[in-house]
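The structure follows.
A single protein chain has been removed from this complex, and every other one stays in its place.
Here is subunit A:
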């Protein structure tokens, strides 16, 4: 999700610089090769948050499942537009109360998608088309890649991450 939103921000020319924070070794090479800035580490550490200059960020996107990390990001980036993930509805409510602009709870979005899908169950052509789109997205991990077949900037796979933290 973080890579996808970074694309959106870049295309809209909405920010001067994009910085990824990631602590999983398998993404290091890919992120090092990308045009965006990259900090190897975990946002749970104060020095990593400081290096990412959270207090000066315009937008913060976090895919961290740890609610305490997201709470601290919200505190550190008080004025930024914040999009954070939450593992449960209770955590999501907490994050929204603490100032997150947009809290992503996977199951809510899955539910919405399913409701649309089931509405087409009696229409084989519509169902097939919807399933094909669903599968393309799942295979590529990125809706916009599936739609546009774009050869972006080499950080596409980074979108597959879950649990890492990314500041934009």
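Assume a residue touches a chain if its C-beta (ideal position, glycine included) is under 8 Å from a C-beta of that chain, and two chains touch if they have at least 3 such contacts; residues count from 1.
Assume contacts and distances are computed from a predicted model.
A.B. asks: Looking only at the UniProt record of the hidden chain, which name from "Methyltransferase type 11", "Sodium/hydrogen exchanger", "Phenylalanine--tRNA ligase beta subunit" or "Trm112p-like protein" is the right one?
C.D. replies: So the chain that does not appear here would be "Sodium/hydrogen exchanger", according to UniProt.
A.B. asks: Which parts of subunit A are in contact with the chain that was left out?
C.D. replies: Touch with the absent chain occurs at residues 1, 4-5, 7-9, 12, 14, 44-46, 65-69, 71-72, 81, 83, 85-89, 92-93, 96, 100-119, 121, 131, 134-135, 137-144, 159-160, 162-163.
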